[in-house]
Every structure is written in structure tokens, then in C-alpha cells.
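For reference, the structure is listed below as C-alpha cells.
The other protein chains are all here in position, but one chain of the complex has been omitted.
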Amino acid sequence: MTTDVVSQISTVPLLAILVSMTAIPAILLSSRKPNLRESWSFLAAGLKFALVLSLVPGALRGESVGITLLEIAPGISLRLVADPLGVLFALVASGLWIVTTAYALGYMRGHHEKKQTRFFASFALSLSATLGIAFSDNLITFLIFYELLTLATYPLVVHKESPEALRSGRMYLGYALTAGLLFLAAAVWVNVRVGDVSFAAGGFIPEGAFGEGELKLLFGLFMVGVGVKAGVMPLHSWLPAAMVAPTPVSSLLHAVAVVKSGAFGVLRVTGFVFGPEMMREHGLDVLLALFAGATILLASLIALRQDNLKKRLAYSTIGHLSYIVMGAALASPAALTGSLMHLSAHAVMKITLFFCAGAIIVHSHKTEISQLDGLGRRMPWTFGAFAIGALGLAGIPPVYGFLSKWWLSMGSLDSGYSLALGVFLVSGLLNAGYFFPIVIRGFFRPPAPDAHFPKGEASPWMVAPLCITATLAVVFGIFPDFPLPFFEIAKQVVESVMGELPQALNAKDIGLAP
Amino acid sequence: MLYVVRDLPPRGDVEAPLHAKSSEVGSPAAGTYYIESSYKDAGTDNIVTVVLADYRGFDTFGETVVVFAAGAACLLILRGRRRS
Amino acid sequence: MSSVIELLLYLLLIASALVAINVKDLLAAAVTTSVFSFVIAILFIEMGAVDVGFTEAVVGAGVLGVYFIMMILRTTRRTED
Amino acid sequence: MNGFFEDYSAYIMCFLLLTVGLYGMLLKRNYVKKVIGMTIFQAAIILFFILTAYKEGGTVPVKDPTLPLDQADAYINPLPHALMLTAIVVGVATVGVALSLLIRVYGAYGSLDEDKIQQEASK
Amino acid sequence: MIGEHLPALPILLYLFLALLMPLAAKLGRGLPWAISWLGSLAVAALGAWGLWHTSTEGPIRYAMGSWAPPVGIELVADPLSCFFTFAIGAVSAFVLLHSRESVERDCGASNTMTYYASALLLLAGFSGIVGTGDLFNLYVFLEISALAGYAVLGCGSAKASLSSFRYLIIGTIGASFYLIGVGLLLAKTGSLNMADVTAILHLEGLSPATTLAVVFILVGLGIKMALMPLHYWLPDVYTNAPATSTALVAPLGTKVAAYALLRIGYEVLPYEALALDLRVFDVVLALGAVGIIWGSVMAIAQDNIKRMLAYSSVAQIGYIAVGFGLATPYGYIGAVLHVINHAVMKACLFLVTANLEHRGEGVSIKGLNASLRRKMPVTCACFAMAAISMIGLPPMAGFFSKWYLLLGSYEQGSWILVVVIVVSSLLNAVYFFRVLERLYLGKDEGEAEGASPSRLPTVMSFSTLVLALSLLALGFGNVFIVSKFISPMLPGF
Partner (left out) sequence: MKSVGVSPIVRLACRCMARLIQIFALYVIFHGHYSPGGGFQGGALLAAAVILIRIGEGRPVSQVELSSSATLGIGSFGALLFGGVGLLALLGGGNFLQYDALPSFGLSPVGLHYWGILVIELGVALAVMAILVSIFDVLTEDDESEG
């Protein structure tokens, strides 16, 4: 990152990416011994998280460390740099990989899934790609990992190899590859006009490099490029379709890694390519905000009508991703803070919800919401965690989701788009509207007479992770900097991009309430 | 087509670029050089033979190779497939 | 065209070419091709290209003719155009 | 020099011959006819080169004791002749390969007419 | 010694090895095979050395028989020609290494000698086209490679002979057109030497006759390189020919014609007149663009993998034509880089089909199933890598040629081209993932482990793998190649 802070050479970002890549051969070689194979995954996940953690102190000081690998096109290097924004995203992704690995172990074995080796190998590769995206220093490095992510997740989407899965896989590829190509087209264009593709906090495209119309077109290309993965409507339809994948995939990739890399891409493009000033100057912020707002509302409405649990979660994901996009679009310090916090908040909460859904599917083989009546009493832990996640997504304190939504709302006020505030409020209600009935059905409705529920809870391999993430959601809601300093890092990012902190922060008011 | 033909040097024109002593950029024109110096260079009366075998010997080597290639090609295509 | 003979040769050339291409019997076509080669060889010699004319006569009228005829004997004389 | 017809009719004949050859190669349906068209086409090209080499009043490019060699205009240009010797050989070689391919084609399809072979091949 | 004679050495090496084949076959049965791939390797080494040498010390000109150029024949080794020589040697070395058993199967065991002789003559022709500085000499080598090409392409089944015969007719038209063009140029300039003709034409500009010459030369070479409307001979030939021949001709044959086009178009003919009066570059660009889309769409419609790859070649040649037609440094870099990238990709893909045929698997896409992945893991992995590169995903080689072409199109402000390149990448993805899906997903319907026939010979999987891996190397090394070798060879624009 060509921020004010001089970047130091450090191999840590590279190592963090390589860790899971080197795990792949190990996983493939030990395909006959499941226990060994899974321990490789655990080992890689732990190491990766430790490596990312070691980057946190630097990020808190606002430093960027990284390494230039090789020149990949004249004047453009394959360059990995851990700046605060990248570290934030990497923390979320690598931290949740550990829990997901545990969960996946329980899920895959409980579900007797086939081809588990391929599954775990692709998973590791996806995580490498995700971290690569987080640590990319320029558009081309970003694009390389972005495409790698597409390829790595494709086997996961089509994992079941049913005709439906294949169809979804094709759809996913179609969307993602198109997006990648448009991104490429945009990146090349920038390279031709600006002569540089390195991200810089506050944007690196100089005023006047593009004409008015060209700028809008460029922005459009970029936004389609990253918006597909971020599920911005009307580019979202691959996401519900991709729900045919096994639930650990849906939870980590389609709630955290893949879709968040899209949202992360939006943040990178708005904050580090164009910059808030240029966005505002040329009305790009309104353009993006319109799409984001529409997505938030529409996705919530569609979610209301879904009976399939995972589908409902998928549409909810689409809505919440657009929160992040909206925060990026509003481009005020407070909104950006909210956006960054929602990046982590939504991850923690949505992964909880998907874990719960997976546990329900594996344990009771129920996939539709209408079949869940009374199940909560059999699976109290699962449904309890679900309730916490639902509360958070609806924006009710003391869960983490409340904080992020609060900042977003603040941002909508001080950026002058108060209409956005309305969007957040309405969507909060809608969130409550589509999540709470599930909890209520689970705990308070009597089971249907023909329902055959198994006894007890799901496997501890699955329940433990979902309890952990639910707890995390609450803990972060109360102490936004404990155990991981998400809020502090977000502050660094905001300061570097906007040049100022949200006003409320200047009053030394940090934490629970503004 | 007539338009193009008109642009060519007339038949038998001694002034044509091909027959000039040197080209417009001053390099010697090959044809005239051959006529003037072939006997001097190779002591052979037949100018075409000298051009063929000496000045442009590499073309002729190529030509011989073409013949060889044709022989190999015909053998390859038609021989040795009784078993199929 | 420097002489009537040359003009006649040209006309013969084009006529034999057309016949070779259009005659319905392949063997006749092959023989006409040899004639064509022979005529064009004479033309070459008339224009001072003795070596080329010689070669064309040997090759076109001789070797190629034999090849064509051998090939036609091995396959078929029949053709539809 | 001598009027258009005198100067250029040879070129025109040459181009006519080219057209005849091309017509044979492209439009004839019989493969042997295509090969014959090919020989005519190549002969026409050779004719063109020889035409460009010709000099009015020039003699055969073999040293003549009565004509000093530095009178270049007295000898016909040998360069195109040499080139065309090569081209003739290339032509023979091509025809040889073409004919051997045709023998195989006939062996498999029993015909040398494009339409019949196409019928046979699509069976 | 080597430096002085460098331009002639690859050609002579190939020619002599080919001529020695009858002798070699007498001495040992496997000798023709060994000689041919070792020879190619040596040529690759010469090319690499020459590339390094000429890009630091400038081009080497070699007068055949020591006759100064306009009188004698001149060979030229500059970075571009050495680059192509290297590509020819390197790709063919691995294809030939791979070829031993498929040649015996497809062309008969008693024909190996003539096959390898023809293959070497084919390569000799290619390197001659690349190395020569004389217009007529280029024709001679064009015909050497063409004749040898008809032989190796037509020696398999009767179907192969049929399509090879059709190719012969159309290819002869192409070569003859080129010859007519040369004749017209000779009549107007009196010279055959490229540098000489260049100087004269730059002085005089284009007259009607030279314009016609340009048209003939471009159409002739266009046929040889299978540029869009002149491409229709290609799919049949590639589909029916023996596997090795396709793997030899498909990556190199059309590229070499493209090289000749590049050379003559940029260097011999006067650039301004071509660009402004004739708009040749625009025409080539448009044809290339149409070819890209047309080839990709046709590839999707095919069920035979070889046919699909053949149509994909038409599309890829379109890329090269586009780079050529852009007539900017980026376009040029893209075109040249794509030549080597595509050569390696196509060689790899056709070797994969050769492997499939060798194992008795069909080359119909519908007939593929997931058991192949178990039976031939290396082959499948190579196919996947090459396919990803063809689609143009980073960091495989294919991405970077696309990158430069995109840079070039933006520079020209040509939006349609950007769209074409993007759309064609998607179409590529469609037809390659169709195959990948069948290879990697779906039920393993194969029989039990022991029942499958003999394993693929190691050399076969080895050479396929080397080509696939070099795609990665080419991808990561592209900056090195571009800045070190391609940039010095840029013509003045």
C-alpha cells in the first residue's frame, strides 16, 4: 500500500498464503487416512491464523508490511502487502477457518459425503486465494487471486455432482468468470490511462485521467467485477443457486470468504482506487448506493418468502453484503467504520446461522423452515445460537450486529443521505421478520404429528463451533476490541482512506455506545 | 486488372527495374550482376547454371530437398499399410 | 505479341488448358495436359528461357504425363465433369 | 513501346491462364481435374516470371563468344529462369504427393469425385 | 563459429538430419525417433542462444555462399527469428519425444523412417521460413514444409488422406499466390532480398502492381495461417490426421505463416501505405476479431475434442491477427507472445488427445467420463492446466497475451475489440469446462482397477506434463520474455 507509512519488507503475508497451499499436497497424499488428512487442515488453519495475528500489531500502528514477488507484467509486480484493511479481512477469514474446519469434519462425516479429500483440498486452496485477495497490493495481484478463488470454489459448489449442482456450478462459473473478465478489462484500462495499478488509500486515479462518461463506465466495470461476488443485485442469482454446496462451504465461503472478497473488493475499489472524493465528485456514490439500497430491501423481501432454510440465509446474505457496499458508497468516516465492522460482524453471525442450518440438516434431515416446528426443544444449543445470530443480524444489542448497524446509520446521517437510514431501519425490521419466526417455530410451536426428530443434539464437532461463533458475536458486541481488535483496525483504515476519524471518535468515545 | 497490367514494365522492356544495372537505392541488381560476372566467378558459360548452383545455390539445395520430401511423402502415404 | 506464331501458341495453350480441364475422360485430360506442357515449353524457349523450356518439356510432357497415366490406370478414368 | 497490345497482351494471356487454372482447382468436382488445374496454374505463374525476364533483342543467357558479357542488355535476364527451374521441380513434387494421396482416397472411397466421396464419407 | 553461422545452423541441422534418416533407419530401429527429438532439442538450444546473443549484440546476417545479399541469398537471425526458432525447437522436441508409439500405431511400424524424415523436413521448412531473408527462398521453404506437412497429415487413415488432399489444393493456391506476389514485386523492384525490397518500396511507395502483389502475398499467407475466411481447410485436417502430426502442425504451422505475415507486413512492405492507403491492418484486425468469435462459437458446437481444438485454433489465430492488425507495440507484443503461448498450449492439448487415443479412449466429448481421471491422472491434469490457460485465467500463460492485446486495444480506443476478447474468453470457458466437467465430475463408471489396459508410456505423460508446466513458467516469466526479447525486436511504428 503506498500509504504514508513506509512499507517494510515482510514475508508474513506470503507465508500466510502459502501455508494452506502447502497443505494441499499433504491433504491429497493422505487421502486414505482421514484423521491425518483433517489434522493437516487444522494445522494449516492454526498456522495461518497465527501468522495473520502476528500482523495485527503492525496494522494497529497503521503500518503496511509486505513483499514484492516478481514482475508479472512490465511495471506491475506481484506484490503482497498487509495493510490494516487486508489484515482485518484476513483475520476474519483465517480465524473462522479454524472453526469451520472443525465443523466441516463433523458435517462431512455425519453426512457421509463423498470425495472428502477433494473437498478439504479445495477448501485450503480457497483460503489461500482469499488471503491473497486480502493482501493484494494492486489490481492485477487482486485479479489473479480473485480468479484463483473462482476456480478453487468451483469444485466445492459442484461437490454433490448432481445435475442441479452441475447447473449451479456452471452458473457460478459463468457469473464469476464474466466478472473477472470485466475486472480485467477495467484494470487494463486503468493501466493504460494512469500507468499504475497499485492501490493507494484515498484512491490513485488522478482527476482528469478519465472523462465523465468514461469514469462512470470504468466504475461500472469494476463494480460488476467485484459486485458479482458481493451479490449486489441484479448480479446475485448465483448465490442462492450455489447453496447446493455442502453447508460448511455455504457457511465459510458463501457467508465469509467468497462473498466477502467481493465486498472487500468493493471497499478496495471505492476506497483505494477511486477514493471517496472522486466518488462524491462524480456522483458515483449515489449510483452505488442506489443499487446497494435496492439490494438490501429486495433481498430481505425475497428472503421472507423462502421456505428453504439455506435459501433464506442466502438471500439474507445478499442483503447484508449490500450493507457493506452501502457503507462504502456513503463514504463518510462513520459509514466506512460501520461498513468495516459489518464485514466482521456479518461474518461471525452469518456463519453461526449457517452452522446451525447445517447441524439441523445433518441431524434431522430437515431443510425447510416449515418442518422445524418444535425442533428447538430437541436442539436447544443449536437454536439458541441461531437466536443470537438472528438478533445480531436484526441489529439488536448487545450482539455485534448492533454496533455495525449503528455506525452505518450514523454514517448515513453525516453523509447527508438520510434515505439510507430509512433503508437500514426497514431492513432491520424485515430481518427480524424473516429470522424470528424460525426461532419461534423451533422453541414454541409443537412438533408436527408426523415429524420424526432424532434424539438429542447434533455431533459435538458441529455444536461446539456454532456455540463458539455465537459467543464471539456477543463478546464482540460488548467489547468490540476483544479478543480481536477489529474496531481499532477499522479506525486505522478509516483514517488512512478518509483522512479523518468519525466525529464521535474524536470525543474519545470508544466502545459500546457512541 | 488492365490497370495493374499497365503498371508492369512492358514486355521485353530493357529499362525494366529487373534488368537495370542497379536498383533505385543503389544496390546492384542481381540479374545484371549475374550476366556480367558469372563467367568471371565460376568459369562457366551457362549463366543459368551458375545462378542456380552457385549464386542461389541454397534455393537449389532446397529444391533437392523438396524432391526428397516428395519421395519420402509418397512412400509414407502409400507404403507399409498392408496390414491395416 | 511479337509474331503470329507466338499468338497461335498462346491460343493453343489456352485451348489445351481448357480441354484438359473440361474433357470427360481423365486419360484424355492427362494426355492433353502433356500437350499443354509441351506447348508452354515451346513458348519458354521462344522467349529465351532454354533451360526452363527444356525442363518443362522433360517434366511436364514426360514425367508428369507418366505419373498421371499410371495413377489413372490404377484408379479410374471416369469423371463427372 | 510498341502499343498496348504488343506490350501487354502476353501478360493478359498469362492472367487468363491463371484464371483457367484457378477455375480448375476450385470449381471442378473431380480430384484429378483439380490436380490438372494445379499444374496449369503453376505453369501460368512460371510463364509470368519468364515474361518478366524477357528482353527485346536479348539472347539466351549462355555466354556467346560474339557478345561481350558486360553488354548486359544483350542477354536475357537469367534470374527468373533460375527461380522457375526451382518452381517447376516444386510443382512436380507437389503433383506426385497429390497423386499418391489420391490413390489412397480412391482405395478407400472407390471414387475420385468430390460429391460421391462426400456421400461415402457421411455414410 | 556458432555465432557467425547461427542463422544457417538450425535449418541445416534439420535438413541434414532428415537426409540422414534412411541411413539412421538402417543402423537402428529407434534411431530415427531419437535423432529427431534430440535434433529439435539442439535447435531449441541454438534458438535460445541466438535469442540471447542477438538481443544483446544485434542481428546476425549470413550471406549464403558469401555472395553479398542482393546477389546471393541472405539469412537473418534477429531476436524475432531466434524466438521462433526456439519455439519450433522446444515445442517439437517434446512432441517428437512423445511420438514414438503413436507414430507406429497411426502410420505403420515400417514407416517410422519416412515419417520422421518428413517431420524433420517439416521443421526444416518452418525454421527456413523463419530464418530466411529472401523472398523466393521463403517460397522454397514454404513448399518444403507444405509437402512434408501433407505427408505427415495424410499418412494415417484414408480420411486423413482425403482432408490432406484438400489441404494440398488449398495450400498450393496459397503458396502460388505468394509466388505471384513475389513475381510482381520482382518485376517492379528487380530484387528478391527482403531488406533490398524494403528500401526500394519505401522510396517508391506502392504502385498498382505492388499493391496487387501485397494483396496476393497477404492472401497467400492468410490461407497458410488459416485466417478467418480462409480457414476452412483446417478443422478437417486437424481432426483426421494422426495425433502426432496434428500436435506438430497445429502449434507451429499456422504460427510460422503468421510469422511470415508479421515479417513481410511490418518490415518489407511500406508501413504507411499499408496502414493508410490499403488499410491492410484494419482488415486483418477485423478478420481476426470475426475469426475469434466464429472459431469459439464453432468450437462450442463440436463433439469431437480434436475438432473442437481445431476450431479453437482458428479463434486463437484470430488473436494473433488482432495483435498484428493493431499495429502498436502492445499489439505486437501480444501477438508474438501469443504465438509461443498458443504453440505450447495447443501442443499440450493435442498431446492429451494423443494420449487418449493411445489408451483407446475416444475423442468424443460425450464419451468421456470421470474414470479417465483415475486411469490417466497426469493427462487429465495437463488438460486442465492447458484449458485454464486457454481461457486466459491468471497466472497461466494465456492470460498475459490477452493482457497485452487488451492494453493494445485500449490504446487504440477500440471498444469492440475489448468486447470481443472478453466474450471470446467466456466462450473458451464454455467449451473447455464442458470437457473438464466430464473429466472431473460425475460418477466413475470405469471398470475395476486391474481391468484397464497397459499404462501410458512414461515418455508420453512426461512430455505432456513438461508442456503443461511450461505454461506456468511462461506465465510467470512473461515479463522477462517481453522486456528482454520481444521489446528489442519491436519494429518502428
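Residue numbering begins at 1 within each chain, and the chains themselves are lettered A, B, C, D and E in the order written.
Everything that follows uses one rule, which is that a contact is a pair of C-beta atoms (placed from the backbone, for glycine too) under 8 Å apart; a residue touches a chain by one contact, two chains touch by 3 or more.
From a predicted model like this one, the values you see are computed outputs, not experimental measurements.
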Chains in view that touch the one left out, judged over the entire complex: B, C, D, E
In chain C, positions touching the absent partner: 50-51, 53-55, 58-59, 62-63, 66-67, 70-71, 74
Missing-partner contacts on chain B, residue numbers: 40-46, 48-50, 52-54, 57-58, 60-61, 63-65, 67-68, 70-72, 74-75, 78-79, 81-82, 84
Hidden partner chain, residues of chain E it touches: 5, 8, 12, 15-16, 19-23, 62-66, 114, 158
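Here, only the chains that are shown with their structure count from here on.
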Chain hops separating chain D from chain B, counting only touching neighbours: 1
Per-chain Cα centre nearest the global Cα centre, belonging to chain: E
Comparison of C-D and A-E (more C-beta pairs in contact): C-D
Centre-of-Cα separation between chain D and chain A, whole angstrom: 71
Between chain E and chain D, distance of the C-alpha-averaged centres to the nearest whole Å: 29
Residues within chain C bordering two or more other chains: 2, 51
Shared interface positions of chain E, touching two or more other chains: 136, 140, 143, 147, 150-151, 154, 161, 186-187, 192
Complex contact set, residues of chain B against chain E: 3-4, 6-9, 16-20, 23-25, 27-31, 33-34, 54-59, 61-63, 65-66, 68-70, 72-77, 79-81, 83-84
Residue ranges of chain C in contact with chain D within the complex: 1-2, 10, 13-14, 17-18, 20-21, 26, 29-30, 33, 36-37, 40, 43-44, 47-52, 55-56, 59-60, 63-64, 67-68, 71-72, 74-76, 79-81
In the complex with chain B, residue positions of chain D that touch it: 1-2, 4, 6-8, 10-12, 15, 51-58, 61-63, 69-70, 72-73, 75, 77-83, 85-86, 89-90, 92-94, 96-97, 100-101, 103-104
